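To start, the structure under review is shown below, and the notes come after it.
All protein chains of the complex are present and in place, except for one that has been dropped.
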Amino acid sequence: MSFIANTQEQQKKMLSEIGLSMDGLFSDIPKELIAKKFNLPSGMSEFEVRNRLAELAGKNHIDLTCFLGGGFYDHFIPAAVYAITGRSEFYTAYTPYQPEISQGTLQAIFEYQSLICRLTEMQTSNASLYDGGTALYEAMMMALRITGRNKILIDDSVNPIYRVMIHSYTKNLSIALEETKNEQGLINRKALLEKLDDNTAAIIVQNPNFFGCVDDFTDMAEAAHKKGALLIVSCYPISLGILKTPGAMGADIVTGEGQSLGLPMSFGGPYLGFMATKKDYVRKMPGRIVGRTKDKQGRTGFVLTLQAREQHIRRDKATSNICSNEALCALTALVYSSLLGKEGLKQTAQLCADKASYALQRMTSIKGVKSRFEVKWFFNEFVLELPANAAEIAGKLIEKGFAAGFPLSRYYQGMENSLLIAVTEKRTKQQIGMLAEALEAVL
Amino acid sequence: MSFIANTQEQQKKMLSEIGLSMDGLFSDIPKELIAKKFNLPSGMSEFEVRNRLAELAGKNHIDLTCFLGGGFYDHFIPAAVYAITGRSEFYTAYTPYQPEISQGTLQAIFEYQSLICRLTEMQTSNASLYDGGTALYEAMMMALRITGRNKILIDDSVNPIYRVMIHSYTKNLSIALEETKNEQGLINRKALLEKLDDNTAAIIVQNPNFFGCVDDFTDMAEAAHKKGALLIVSCYPISLGILKTPGAMGADIVTGEGQSLGLPMSFGGPYLGFMATKKDYVRKMPGRIVGRTKDKQGRTGFVLTLQAREQHIRRDKATSNICSNEALCALTALVYSSLLGKEGLKQTAQLCADKASYALQRMTSIKGVKSRFEVKWFFNEFVLELPANAAEIAGKLIEKGFAAGFPLSRYYQGMENSLLIAVTEKRTKQQIGMLAEALEAVL
Amino acid sequence: MKIIFEKSVEGRKGVMPPMSDVPTTIHIKKEFLRSSDAKLPELSELDVVRHFTELSRRNFGVDTNFYPLGSCTMKYNPKVAERIAAYPGFAHLHPLMPQLRMGGMLTQGALEVLYDMDNFLCELTGMAGFTMQPMAGAHGELTGIMIMAAYHRDKGNKKTTVLIPDSAHGTNPASAAIAGYKVLSVPSDKQGMMDVNELRKMVNSETAGLMLTCPNTLGIFEKNIKEICEIIHSVDGLCYYDGANLNAIVGKARPGDFGFDIVHLNLHKTFATPHGGGGPGAGPVGVIQKLVDFLPVSLVVKRNDGTLALEYDRPKSIGYIAPFYGNFAIILRAYVYILMLGREGLKAVCENAVLNANYVKEKLKKYYELPFEQICKHECVFSAEKQMAKGIHAIDIAKGLIERGFHPPTVYFPTIVKESIMIEPTETESKETLDTFIETMIELAKIAESEPEKLKAAPTSTPVGRLDETAAAKNIDIAEL
Partner (left out) sequence: MKIIFEKSVEGRKGVMPPMSDVPTTIHIKKEFLRSSDAKLPELSELDVVRHFTELSRRNFGVDTNFYPLGSCTMKYNPKVAERIAAYPGFAHLHPLMPQLRMGGMLTQGALEVLYDMDNFLCELTGMAGFTMQPMAGAHGELTGIMIMAAYHRDKGNKKTTVLIPDSAHGTNPASAAIAGYKVLSVPSDKQGMMDVNELRKMVNSETAGLMLTCPNTLGIFEKNIKEICEIIHSVDGLCYYDGANLNAIVGKARPGDFGFDIVHLNLHKTFATPHGGGGPGAGPVGVIQKLVDFLPVSLVVKRNDGTLALEYDRPKSIGYIAPFYGNFAIILRAYVYILMLGREGLKAVCENAVLNANYVKEKLKKYYELPFEQICKHECVFSAEKQMAKGIHAIDIAKGLIERGFHPPTVYFPTIVKESIMIEPTETESKETLDTFIETMIELAKIAESEPEKLKAAPTSTPVGRLDETAAAKNIDIAEL
């Protein structure tokens, strides 16, 4: 099935009207460049395709109770989110170049930008970036541009997945990327301050950090500013329902992964990178920005604005190469946040924290199981220190029906027995109890 | 969660503006009639409700391969059907009393009426009735009205579910309802013709009939008309992709169950009763009808028309009591039929017939299994004569993973070993083969 | 805009059916085949999607506009119910499954929905048993009257008439009539309530029963309701409650406590299932203990082991009024709604529905004639009589509302109020929305006074203006053949 509109009859008619044959339409391509054949399957009907894909979907073990996190979470998504984002006027449109017929998308992005500012307590935001990792990379690039410096400090309590991404992106650039090693699950303040110098463009930290620990970076912002550097904070938007905001800490650029705001996990994407910054830096931001203005009759409307920063105008001088972003995911985050509302987001955040703290208590009541760090304050994730190899134990727990958590050895030396467990508002007391029992059984 | 818009604050404000208390608003109800308490559960969040309902859904065995039919079929429904009927402007609207803001619904019903006429080769149709059974009942009532007579003949090859419905509806009315017993799976022509007399309002037949057998009722239409009676034909719309139409046979009223046109089985509803008739009888039809007309500027538009037949105008003299009907299901049938189109419907019907005939051949190759009837022509359903009690065998096949068919003993004496098997375009050769093997194994 | 058949292009392909994996082994003989293909449209998937998307945009719905259509309870339809109704475990369940041996065990989830709903609705109405089969309100009425008839037949009562107030919905007399009864209309008194003295005069041994909605269609609670029921019961008549207006008392009072014997509910009103542009709905019927035996076949019962089963052996039953268990997917949505709201939620629904209606009534009564001045319940009924002075009718007010982005209230029903305008805001609408609506209604009253011709011309912003309905009824054009 090919979704082609015109019948053979019509194709013939059109060809004859323009005086060409179907082959003639391709006479501009050198003959030898026309492929002889493609080794691809024949087409299928919708029925067959749905059967095949249902079979593939069935091979993915979503039946496991999920305690995986690491920056990507199994949150509850209200049905109304899907109903709204499933409106085809939203998802079959493209970048709103023509504002008169794109007010739906444009106003939604403006509202999304406002949402991100309100969540983070920052002043400006863009229309979205690909994901939390590239958002952090863009923030770093932006800090380099703003400061004209080339050194970046990053603590290893920042999501290691993002850290490897940043390393990858900077391989061909002359940037001094220096990592510090966390202190008992929190940033290594001493090391960071030691490394902070006049060539430092930014310090990159995360809250709650990869271990789930909660911090206040006000001191780091002050220290950075004193040296003319910026503070970049990567954050988890659901946590902002209750946690101190990067804005309140004095952060200069805030980024994060918006998946938790109503996007399904979908095996890694599409997700949503968000970014917010201070008013002064708006022209240094990457990505699209929507602004509010008026038409001749004085009616309020929304347009893409400050496009002079962008690739289609500035080409190699642009602030970023981004063009298509994650507009529909931004809409989703906006819809999700609007449905939950002020109270709902706060409650959700509180539930996550409550359930995680219950879970930690429950797990550490098992003999030999401890909290890896001494920190008291964490959000919805924590690191367990097990009496044996965490990867092995997590493997055994799969058979008991649990994706029990993320073994940290992959990214952290000396943490072979550490398991990162995430708890969202969807996990019930009963499920937590069952995980604890299963863990006890496999130890 | 109650979906109530106003906050407590607002409620108080409104109450004070109109000078009443919440209790005061109910002061017109005698105190003793206010209920003390309702023994109902407390409200739940969406998350809990979805969990609970997912659990209930999981207790329904849709994992069985379905060879059940009996007038209700497991057909393929293209994804676009759901996408379109899920447009909330369609499903959150009500009866299109105000045509200027209901052209969507109105035009769709007009198109649906046209569709039903085209499928059946009749001249007029209404906006829908509840289901195939009540549609047949309404057709009978309509025939009584048209002819002013009170005898109805019905052959027992008509869906027994509909026959019991008709019996129920007529219990309090003085109607002579006479049934004839099928002859080898086809209508009992002889008995029907013998009973046909000057007091007969209509003969009711079905094509394909309950046993799946295909017939041509042209002779019955002629015979009925000669006596001033009507011929009512209940039919299966998918079969009209290839089968001779009731219109071509000379039927006066055509009804049927529209579930096969894109509606999920949903454990019995909502379904779609359709009705079509001759031009002359349009004012005798039950239900809503949409007509095409113009506005003052000459623009074409659609309105509810011929309302003088209906309950809201004629009250106890109305042609029927129907008010809400199955508008969204009618839309679904229209969308489904439009997506499949001329060729698609024909192919689907042919596939059903081909697969059923393959299945019959495959099943009757099993020792001891025969076709119950000698008729050669059937559509997508057939009756197998098993060497043992069909209900028992079907019971055993459940354990093998099949809803193998409908045992006929429930409705037909002397058919204890008969199993009605339905095959749609969704059943694969492999599934048919597996059923045959399972059947062989349990015999 | 063209109709879909006009867009058809010969030979164009839409959705491709499954591919064939079997040989054609028997060909149906030609005489049994249709002589030419059914004239379905030939369109691409995009053609079809675009056609219907465009059509959808020519509708107002609850999701797009305030929709205070009186007597219809156009409240918000929760999205979660749509989602759950699509769960494969419900949507793909064949209705004949329970009729297989031990088949009830294959459908315990679905049966539990029906069973719980029976209990919930009994509790809410004060009835002893419910059937879920009726597929709409009017269908419930017919079912109810059939039960009434079966009761009288069973007792050997000779009953021929059913009493119905003149304010009743048209389906009431129609249902009673097609069930075989003669309908007598009971007048309303000056307060908009049933004239009890007249009722007393009309009731006699022929009286099979009374059909009533309470609050009535004027939105007014029948203060003599107990007495009315007693009068009917005094001749062994049965009292039928048209539950289309249950939103006014849900979670607060029970028709059973008023004295009603039979109740139908419109799940598509009180219980928030979508109206679908005119259906499908569901109209379950409940009865008091002495009538339970007459309920349709089948009912869901709980066995001793806690499992659920369908009971078919019901000798006194009126039989089957639907092929299976009613509009299951609608009942399921209502079930979801009740679970979410619970006891307190439903009570709040009732209170806020009534508050919203009274708020609108009080704010508008200076501008529009209010025929019956008193507390209303879930809806209020005005008359455009004041506006008639300048030749403005209820319909003109309606069209003026359309122009301003509101779905109009019900007009010309109930018929006992001239030029009636029947407003039912529902509880899911906010004060802000009501205030804008009220302002608009006031504005319209002013325009009716100052520039009536402007209102007569409305609406102008819709895809079509007022349509010629007379021509439609004359030159019957109801299908493109």
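The letters A, B and C name the chains in turn, as written, and every chain counts its residues from 1.
We adopt the following convention: a residue touches a chain if its C-beta (ideal position, glycine included) is under 8 Å from a C-beta of that chain, and two chains touch if they have at least 3 such contacts.
The structure presented is a predicted model; accordingly, all values stated were derived computationally and were not measured.
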item	value
Touch partners, limited to displayed chains, of the chain removed from view	A, B, C
In subunit C, positions touching the absent partner	7, 9, 12, 44-47, 49-50, 53-54, 57, 62-64, 76, 78-79, 428-430, 432
Where the missing chain touches subunit B, by residue	1, 3-10, 44-48, 78-80, 82-83, 88
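Heads up, the rule we're going with is that only the chains that are shown with their structure count from here on.
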item	value
Separation of mean Cα positions, subunit C and subunit A [Å, integer]	46
Chain centre separation in whole Å, for subunit B relative to subunit A (CA means)	48
Of all residues in subunit B, the ones touching two or more other chains	46, 50, 76, 78, 83, 86, 88, 425-426
Residues of subunit C engaged with two or more neighbouring chains	12-13, 15-18, 45, 49, 53, 78, 80, 82-83
